[in-house]
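All protein chains of the complex are present and in place, except for one that has been dropped.
In this document, chain identifiers A and B correspond to the written order of the chains, with residue numbering beginning at 1 in each.
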Amino acid sequence: MTRRVAGQGFAFVWAAMVLFPLLWSVLSSFKSDADIFRSPWSLPSVWHWDNFSRAWNESHIGRYFFNSVIVVTGGVLLCLLLSAAVAYVLAQFEFPGSKALYYVFVGGMVFPGFLALVPLFFVVQNLGLMNSYLGLILVYATGGMSFSVFFLTAFFKTQSKDLAEAALVDGCSHWGVLFRIMLPLARPGLVSIGIFQFLGMWNEYLLPLVLNTDENRYLVTQGLANIAVTQGYHSDFSGLFAGLTISIIPVLAVYLAFHRQISAGMTAGALK
Amino acid sequence: MHHGKYRFVIGLLLIPLGLYAVFVVSPYLQAFPIAFTDWEGLSASYRYIGFDNFVTLFHDPVFWVALRHNLFLLVSLPTVIVTLSLFFSAILNYRGGIPGAKFYKVVYFFPSVLSIAVVGVLWQFIFEPRSGLLNGFLRAIGLGDLANLWLGGRDTALASIMAVVVWGGVGFYVVLFTAAMAAIPKELYEAALLDGASPLQSFFRITLPLIWNTVQVAIAFLVIGALDQFALIKVLSVGPGGPGDATQVISLYMYTNAFSYGKFGYASAIGVTLFALNMILTLLTFRLTRRERVVY
Partner (left out) sequence: MSTDGKVDRRTLLRVALAAPAVGALASCAKPVVEKSAPAPTLGAKVDGSKPLEFFNFDGGYGKKWTEMPLDLYRKEFPQAAVKLTSGQELKQQLQPRFIQGTPPDLIENVGLDGASLVAKKQLYDLGPLLEMESFDQPGVKVKDTLLPGVAEAGRYDGVKYEMPYVFGVGGIWYSQPLLDKHGWTYPKHWDEMIALCAEIKKAGLAPWTYQGKFPGYLANPLLMTAYKAAGPELKKKIDNLEPNAWRDPAIIQAAEGYQELASKGYLLEGTQALSHTQSQTYWAQGKAVFIPCGGWLENELGTIAPKDFGMTMAPVPGWSKDDKAPYETVTGGPGGALIVPAQAKNPLGGLELLRIMLSKQCMQNFAKLTNSPVVVKGGTDGVPMSSAAASMQKAVNEAGTNMFSDWQFRLWYQKLLTNFESSVGVLMSGDQTPDEWSKQMQKYADETAKDPSIKKYHV
């Protein structure tokens, strides 16, 4: 029983450590600049809702949110599709060069990203994809392939070949096996890698900075950076906290709405 | 029965491989030769200077300092995060789950969905020595002596940034590990209990071996993550990379060389070196953490 209480205690402390800074930042976004520097503990003397309108207007977070959703959703879906195809082949078929191919993908995972930044710019530019959703989606999707292929190959390998063999014997084509049997079976793995990728792409900052310079196409990370930098020139601390809050709340809301699916996805992924 | 296999394989690989080659492989391949030039990154002209950049790198004290910090993170980050995550997972899963386990898991995961930019800016204010949350908290509970400069102190800066990574990382792995633990059949624990095993014993004899695959993936991911620490250090550290070079890491040093010093060739040489290190470490991690799969 004491063990149970101690366990509860530890679990609670960590939860507090996570929640407290977030609540503090939300609270600070209602304060005046002077309040923020007076004490970290005090409640706002006056609740400054105007901080939010300022942050909202300066950051255009609404529009950037829309852009981010399009690019990240497209990027994740395309990434899953491409990676699943490659991973399935690598896991289920032996052919000359299949090992080498595997390492080409895994190698991409360990390459520091911004070295390729300038060459990547030219690739995108030459394809006429600068400042376009499609350009970013393709770059995001392919950038996420290394890890996804690595992860999904392991996932497909754990799946029994018997089922596929049996289906083939029954006259099912390779394509039929893939779409009717293997992909549905791999769904948990796909969901869980999808979550990985979603979080990663949602956070990406350097790529859009270089490939996406049109302000109408800015992503949320760029908008937030804008507030942070602008803050550095106007000492608008309350506005910065409001900006933080604006960017935290929707993501947390989406997470809370889907947390069951997310943790189910990770559960399934973890089993293999 | 393997009729049409190759046609199928090629059909399936064509588009993914093509896109991957264009958007990932080709930029990386273009980046390699740059390591052998004196390119300053502003014009299209450069000279090939052989291995000069690598020779300079070998004699560059800042590079070695950065490498040492990376190695420190490499060992400490996976150790701390995996240990903490396992600890909290075990607590949450204790006897089929303590009350509120679901709530805790949801809360722990919060930092994982926040953008690193948000986390960085937030912690900048938490560490602020005068009216920041951390020192304020320490003073409030009578531990004012522990109040510190944190990011401004040579001895505390790197550890402070590491703490932020831990804060942001534990939740994800708790969810991952508890999921894996939940799949372990209850009968195994019941049997162990009948044998008189303590909870600690059953954790090490049953839980850990059975979720080892998941732990292995976590370690691999964290090892690569440790070499990739950049954004948080750039936002949080003094300088950035300071005080002095107290929080200098390879990726930041590469970035500084490329974008501040205009030494793109040298930065590429750092990148290639980092790539080689990454490769070795990844392989090593898999070797070291390889265990026989436990079948149940």
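The rule is short, and it goes like this: a residue touches a chain if its C-beta (ideal position, glycine included) is under 8 Å from a C-beta of that chain, and two chains touch if they have at least 3 such contacts.
Given the structure is predicted, the values throughout are model-derived calculations rather than measurements.
From the options B:Gly11, B:Gly97 or B:Gly262, the residue with contact to the chain not on display is B:Gly262.
When the full complex is taken into account, the listed residue touching the unshown chain is A:Leu224, out of A:Leu80, A:Ala186 or A:Leu224.
Contact with the chain that does not appear here is found for just one residue of B:Gly100, B:Pro129, B:Pro199 or B:Gly225, B:Pro129.
From the set B:Leu19, B:Val80, B:Leu138 or B:Val238, the residue in touch with the chain omitted from the display is B:Val238, counting the whole complex. Residue positions on subunit A in contact with the hidden chain: 33-34, 37, 117-118, 121-122, 125, 203-206, 209-210, 213, 215, 221, 224-226, 228-237, in rising order. Hidden from this view is one chain, which touches subunit B at 38, 40-45, 116-117, 120-121, 124, 127-130, 135, 149-154, 231, 234-235, 238-245, 256, 259-263.
To be clear about the criterion, only the chains that are shown with their structure count from here on.
Subunit A and subunit B have Cα centroids separated by 15 Å. Touching subunit A in their complex are the following residues of subunit B: 1, 4-6, 8-9, 12-13, 15-17, 19-20, 22-28, 30-31, 34, 41, 87-88, 91-92, 94-95, 98-101, 103-118, 121-123, 125-126, 130-133, 136-137, 140, 167, 170-171, 175-177, 179-180, 182-183, 199, 211, 213-214, 217, 224, 227-228, 231, 251, 254-255, 258, 264, 267-268, 271, 274-275, 278-279, 282. Residues 3-4, 7-8, 10-12, 14-15, 17-22, 24-25, 28, 36-41, 82-83, 85-86, 88-89, 93, 95, 101, 104-112, 114-120, 123-124, 127, 138-139, 141-143, 145-146, 151, 168-169, 173-175, 178, 199, 202-203, 205, 220-221, 224-225, 228, 240-241, 244, 247-248, 251-252, 254-256, 259, 262-263, 266-272 of subunit A are the ones that touch subunit B when the two sit in their complex.
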